[in-house]
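Working notes, beginning with the structure itself.
Shown here: the complex without one of its protein chains, the others still in place.
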Amino acid sequence: MVVKIPAKAVVSASTALGLVAALTACGSGEESGDQTLTYWASNQGASVEEDKKVLKPTLDRFTEETGIEVELEVIPWSELYNRILTAVSSGDGPDVLNIGNTWAASLQETGAFVPYEGADLEAVGGEGRFVETSFATGGVEGEPPTSVPLYGLSYALFYNPTMFEEAGIEEPPSTWEEFIDTAEKLTKDTDGDGQPDQYGVALEAGSERQNSHFAHILAQQYGGKLWSDGPNFASPEVVDAVKLRLDMMAEHGVVDPSNAEFSDGTQSIADFVDGKAAMMMMQGSARTTLASRDFDNYEIAQVPMLDPLPGKPIQSHAAGINISVFNDTDNKEGALQLVEHLTSPEEQVYLSQEFQTLPVAVDAYDNEELQGEQMQTFRTILTEHASPMPLIPEEGQMETVLGESIAGLFADAATGSEVTKADIRKALKEAETQMDAAN
Amino acid sequence: MTETPGFRWFRRITLTFLTVFTVMPLYVLVVTSVKPLEDVRGLFTWLPDRLTFRPYVEMWSTIPLARYLTNSLVVTVTATVLALMIAILAAYPLARLRFRGKRVFSMTVLSTQMFPGILFLLPLFLIFVQLEEILGIQFTGSYTGLIITYLTFALPFSIWMLAGYFQAIPEGLEEAAMIDGTSRIGALFRVILPVARPGILAVGVFAFITAWGEVLFASVLTDTETRTLSIGLKLYTSQVDTLWNQLLAASLTISLPVIVAFILVQRHLVSGLSAGAVK
Partner (left out) sequence: MSTTEEPRHRAAQEATEPAGPESGAESGARKRRPRRSFLPYGMILPAAALELLIHIVPMILGIYIAFTSLTQLTIRNWTSAPFVGLENFVQGLDPGGALGSDLFQSLFRTTVYTALVVGLSWALGMAAAVSLNTRFRGRGVLRTLFLVPYALPVYVAAIIWAFMFNQRDGMINRLLVQDLGLVDDRPFWLIGENAFWVLVIVSVWRLWPFAFLMLLAALQSIPEDMYEAAAIDGASTWKRFTRITLPMVRSANAVVLLVMGLWTFNEFNIPFLLFGDTSPDSARLISPFIYEHSFVNWNFGLGAAMSVLLLIALIIASAVYVRLVLPKGRGND
């Protein structure tokens, strides 16, 4: 008996484990042939499925030209960063991938991406192909970039011309003073219940990313910056920058306090569409959302600036998506070819129209399809009034810490507390200490 | 048992409160899933102004919901079945046999309940990657990694509950069988398991629910092909919009089978638990 039993026990045990092993066979993940590249694309359009449809023709053209098949995976933003992490730490990743351009410096440090220099840079079209401000986002200054731009984006001021007309406003505001003035005129109680139900402007006030972006943009206008050898959040310029945007809600009441809860990047667009707000400052990709809501009653203008302007004429960070080649690729040549293909002027024209982004290849702007007034406004902002977010490995963390601290100030303002300049400085100082402590 | 009026009032108030508390979100779930998206966006309305079942149709094509559902089912069911088999095997000696290291084993298994998932998420991933290289088996981005992870998550509680359950079964039952020449394992399968069915069912339900809702490990161990529902549902929120009605319609759809299964077994569940865990 003593002999017989363990045998059985072992059998059942190994059956159990064997089952697991057997299931492996059903799992995916076998190496594909040499001539296939895997490509991780970020989700740009209305859905992952939609993006696949958009990308398929351009990838088919690539296969036609080069004979290289591309296996496409569109990864939603909520997952992309973690997926890159797993790819980097396991060495088991795609050949080519998209990254948010503000991650460029951080991911550069991992050493997981091929640096674009020398022949490799030429292979993707050379530096001269790209819009300068976008190209600058590719990595830390002074080192060969490990990413090149793929989709360019910039902020702009969106406004509702009908509402402007109703309020007797003829021109979109070009200074912040005018902006507040305009916004005040546009904030009204239309149904007479004593509460405004149309506001001058909608803000994504709970969004860490947008909070950080505008701290960066406005701080530049004030002549400061977020980062100089370390976090610089509590400097007078950054405090002023945060205050300017915060006061739209806290002091001028031209932003619905509900906006303090907006964090996914679409809710302020919804307010704009629903006529609850007359203006918003969003990146060009917001047009995808506007289109999906069948809304075209909007005009686009440049982001206002300070007058007089103590700092630089910056209206946006050089936003967008970059593209990198993974170091562990078996087919670097093919991977670079794919990058070349996707950033070529012809494909850029196609992609920018599909995804409502801006071409990153200079020559693409010559295309007659892209001569519209909106495109020109965006182009001016991106090429002349944009500066990259700080090109530092801590950028991601900075956006989280700083953006969250600003979101907290908006939350205070929305829940009725008074937020003074001293409060802002205190909160930003705390964010600064937090950044320091974690590095 | 006699019921005093005081107790009746207590019961009425308790049950009314709990019913409202339980039903409120469920009601919102149902009612929102049959509204058009435009109506979902505005102020919440208790009844739909316009009734539509399109979300239930569209939800299948907005994201590959069917595939995620399949993935979740494969992973969860396999993990549950394996967890049950392994837990039964491990619980039995804990309940019946004396052996060295028993206390260490049971304490160790139980203490894993307090490991913060956040601490071993990355290490587990790194170990899987190493094993992939050594064994040539794909653990990440395949079902395998998730299955063995989830089944192990369910083990401590399952072993512990089953051990309690087995202990509560009179030893005479197996002894009688063993006198008839059946081996201990034979007795376990032929005598104990049939008696312990409610307990096993209860443990199975627990293991299933643990795996069905897991988010953190799924986010690191799956890819597009193997993505489970817990991660996949997020895709109703894109850069562009959140399709609340489809999201909630899908949530309801995927919850229904679980809830129905739960309802079917719940009678056994209580009796299963009451004989085991609770003594």
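Letters A and B mark the chains in the order given here, with residues in each chain numbered from 1 onward.
We take it that a contact is a pair of C-beta atoms (placed from the backbone, for glycine too) under 8 Å apart; a residue touches a chain by one contact, two chains touch by 3 or more.
Given the structure is predicted, the values throughout are model-derived calculations rather than measurements.
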Based on the whole complex, identify which of B:Leu51, B:Leu173 or B:Val270 touches the chain you can't see. B:Val270
Sole touch to the unshown chain from B:Val34, B:Met59 or B:Ile86: residue B:Ile86
Could you pull out which residues of subunit A are in touch with the chain that's been left out? 2, 5-6, 9-10, 13, 16-17, 82, 85, 88-89, 91, 106-107, 109-112, 206, 208, 256, 258, 260-261, 263, 393-394, 396-397, 400, 404, 407-408, 411-412, 414-416, 430, 433-434, 436-438
Please give every residue of subunit B in contact with the chain that is not shown. 1-4, 6-7, 10-11, 14-15, 18-19, 21-26, 28-29, 32, 41-44, 85-87, 89-90, 92-95, 97-109, 111-120, 122-124, 126-127, 148-149, 151-153, 155-157, 159-160, 163-164, 167, 184-185, 209, 212-216, 229-230, 233, 244, 247-248, 251-252, 254-255, 258-259, 262-263, 266, 269-275, 277-279
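Rule of thumb we're sticking to: only the chains that are shown with their structure count from here on.
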Touching residues of subunit A toward subunit B in the complex: what are they? 1, 4-5, 8-9, 12-13, 16, 19-21, 23-24, 26-30, 43-49, 73-79, 82-83, 86, 89-92, 264-266, 270, 274, 285, 288-289, 292-293
Which of the residues in subunit B end up touching subunit A in this complex? 41-42, 61-64, 74, 78, 82, 85-86, 89, 122, 125-126, 129, 132, 137-138, 140-144, 147-148, 183-185, 219-220, 223-226, 231, 234-235, 237-242
